[in-house]
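We show some of the complex, not the whole, and keep each chain where it was.
By written order: A and B. Residues from 1 in each chain.
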Amino acid sequence: MKLNWDQLRELIQLLDEANLTEIEVKQDDQRIRLRREPAAAQAPSVATDPAEPAATAEPQTKGIFVTSPFVGTFYRAASPDDDAFVEVGDRIAPGAVLCIVEAMKLMNEIEAEIEGEIAEILVENGKPVEYGDRLFRIEIA
Amino acid sequence: MFEKVLIANRGEIALRVLRSCHERGVRTVAVHSEIDTEALHTRLADEAICIGPDDPRRSYLNIPAIIAAAEITGADAIHPGYGFLAENPEFAETCAQCGLKFIGPTPGQIRQWGDKVKSRALARSLGLPVLEGTELATNMDDAVDKATALGFPVVLKASGGGGGRGMHVIQTEEQLRAVFQAARSEARAAFGNEELYFEKLIERPRHVEFQILGDEHGNIHVLGERDCSIQRRHQKIIEEAPSIALSDELRSDMASTIRRAMKETGYVSAGTLEFLMDETGSLTFLEMNPRIQVEHPVTELVMGIDLVAEQIRIAEGLPIELPAPNLAPRGHAIECRINAEDPDTFAPSPGTITEFHMAGGTGVRVDSGVYGGWRVPPHYDPLVAKLIVHGPTRAHAIAKMRRSLAETIIGGIRTNIPLHRRILEHPAFEEGRISTRFLDEFSP
């Protein structure tokens, strides 16, 4: 048996549809092995999503995420009277202040580490953030 | 009453606190590191906040992150559990400064008992029997003089140590000269405090400890003792209540002495006074742990109380509420600490728990922070479950623990269950001939 590219794709689809975890095909002594993952390995259903690691590139959305290095409260401006540090569409350079995360009455300025464009602001002003929460998406043009 | 309590811990003790909160109608906030996003304490709390990466120094020991988590969730109070920040007076102080009630003793009390040399002096001044020992040894020659005056064999101890850490048994002057400098560097590295002192060595001691509760109204209760003699390298692995080594008279004398002493210090919250018992049956003060202990459930079972619920009540400013004014232990309780470790080499064994079937039935309590499918992380304490039994007599409790261990199945990781089985089957254990050297002497 020889597999071609289309057959391989179909195999992968079948694997998914049949809820298998493993297909083994060997050529000469012709060994074929298909395995299904045992059902019960899964955990209680009150799941929450794991926090994203800082600055993760995701295949489906372009760009880099800036995540919170602290637990605290997210502020887009230095004070209620000031303008926001950045807006969507702004070009930023490394070192540019993006926001403040307040923890224990300390105002921690979060700076950009890369050059790019603010594509999305993911947290509302004044809202609490956890460690690792995504704050901004930055597109590197 | 508190509306919301943040639990600054993980694993079984985080769940233990969560349970008493939920039973009291208090909402809970879990804090967790990234790897603990799917941990049971994270899942079961009303709210969960990720406070940092896996390294405990950047998460569970990260004071600003924990305080910020309490602030953004609007928690009223923080329960520190045991370990991590439970005995950190700065943390307790920071809580107070930020308007958060620390569920535990005052920062002053934590500090008072935290230094082992000072706590010995304090205990002595409070009328507690203290093991013969020395002042701090300032240098090598001073150390030799002090140890010789005390008389070999001695135990060289770090003033900043505790819980069995920073201890060396020294048989001779030569041995002392060989280890003194290294012990000092070790103490400085481990505890940030290089001070060393000596105590008389008790060759085959029992570890006996008394549970106390104090409230802001000046009430102090001594809730009996626990025998925690079965240890491996000073880490307790089996605990029981009551201790068969205490006569009713000694138990009651000790309770009076301790009550008087703790009343004098105005102690608040749960605490444990640890003693060593020598071969003649006399008890000498070892240390005071100003927090809830791992082995508290054996006291709860024989006394019919909820120590964590009392800690919460006390922190709310309420008086201690016991089912009867003079509680006496009812029956006998034993706890086995089930650790994710090789039962022979004691090497840690983190990994995914593929099967998790704990014992059940009458007189069996399980306190655990894991579940089938959970991956035990390598970063923290290897305790995966506490198996605790309660029976009318010690013999019944032993029989119950044997059958409970026999029906407990944890797959995917190695655990010390086989070691527990061997200890529980050992005639010396059955007969109560135990000391902290049990594992060395019997190698069950």
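The working rule: a contact is a pair of C-beta atoms (placed from the backbone, for glycine too) under 8 Å apart; a residue touches a chain by one contact, two chains touch by 3 or more.
This is a predicted model, so every value here is computed, not measured.
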item	value
Per-kind copy numbers - full assembly in this file	A x2, B x2
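We adopt the following convention: only the chains that are shown with their structure count from here on.
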item	value
Centre-of-Cα separation between subunit B and subunit A, whole angstrom	40
Subunit B residues touching subunit A - in the complex, by the definition given at the top	34, 37-38, 40, 42-44, 48-53, 59, 64-69, 71-73, 94, 98, 354, 371-374
Residue ranges of subunit A touching subunit B (in the complex, touch as defined)	40-44, 46-51, 53, 70-73, 102-104, 106, 128-133
